[in-house]
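One chain of protein is taken out of this complex; the other chains stay put.
Naming follows writing order (A, B and C), and every chain is counted from residue 1.
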């Protein structure tokens, strides 16, 4: 079960990431789902995101961006889920310190496709630092990239 | 000394990366210098690249993109430099297989600034695979991020 | 189905890694299983492998060693599996160039336990370079570490 405070902060964060981060708007990044169990972030292919014009392949920087956003949102959802009695102010405070410490990206296959979906899961969960693994697939289920990111969460 | 073929391929690559990669145009990515000794890639801050509106900080995905581009260009320059008697067709062929296998980014400080410059150096050089370290600084010399990337070069 | 050549080379490799690598003997590293589908490598806890005497925890360097060995063996099994008509000499030749290019280790939990088992799976498979993800668990199924490694396979 999700508490009202948990639900509220996740909605606020989804709204910020969806509508108020200029670079997400530039890419057309879209938070499809964001709840206590994780996140689904989508980018639709468009000509401006292409890195290789001969093969119409997504630029690796878009992949990196999507994976990083997924990682940050996933570890934050994990933090929100870790306690039932958060005050909303505490979580808003935590959000200001959320940041990527390091990230590894493994490019598995060329980024071909129409819709790219990123998902993640927390592999190490802490009060200060969490580590997340992320995946990027296209609309046909082709696995395009893996990510592993270490995030400051407090 | 740089041979005519080396000079020509590096100019072709700089032209492609500067003018014909849609995602580079979207970001305003600019190849300031590209020769046999390496590359200098610049992005000027603009509102669309912001990741954190409260603090006007560059999105981490822009940092990742810049570092990845620097890495690819640096290892390719290293390949070009590794032989004096390349045929231009061989190098053009190699360019089609140039790709990032994996990359680690270390975010050191918030991406504040007006002009972000990426540079790199090859740490492992091979005929098939090369590894590069990359750095991102702002116009005041503040060190914002490190990268380490493994690239397919043939 | 596994061909006779595939079976033979995997046995040879398992024998080398099990019996003829001095550092594996020093650690007591044991190849429990090695076939075309992958590998299971085990290290039994012993006092010499401890990194933290107050808590009797496995040294992180032992974890790194185990994950690296698992990664190398896993990508080599993948290479062996990729063709039915290898000649044994070709695979023996490939073995001489097998090597780790880079590796990331994520330490998830302290290395407590009696028996540590490493397993892996190939995430990017190539004729020259393969990428593998590795895991380390103790005898109770506690997940202690993840690895991601990029290997030269030819």
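Note that a contact is a pair of C-beta atoms (placed from the backbone, for glycine too) under 8 Å apart; a residue touches a chain by one contact, two chains touch by 3 or more.
Please read these numbers as outputs of a predicted model, since none were measured by experiment.
Note on the undisplayed chain: of the listed residues B:10, B:26 or B:131, the one touching it is B:131.
If you put the missing chain back, the residues of chain C touching it would be 20-27, 47-54, 59-62, 64-66, 68-69, 96, 99-107.
Interface residues of chain A with the unshown chain, by the touch rule above, are 101-102, 104, 124, 128-129, 131, 148, 150, 152. Think of the hidden chain as still there; on chain B it touches residues 104, 106-109, 123-124, 131, 133, 146, 148, 150.
Criterion: only the chains that are shown with their structure count from here on.
Centroid distances from chain A, each centroid being the mean of CA atoms, peak for C.
Here the spacing of chain B and chain C, counted between their Cα centres, is 33 Å. With centres taken as mean Cα positions, chain B sits 24 Å from chain A. Across the assembly, chain B contributes residues 101-102, 104 that each touch 2 or more other chains.
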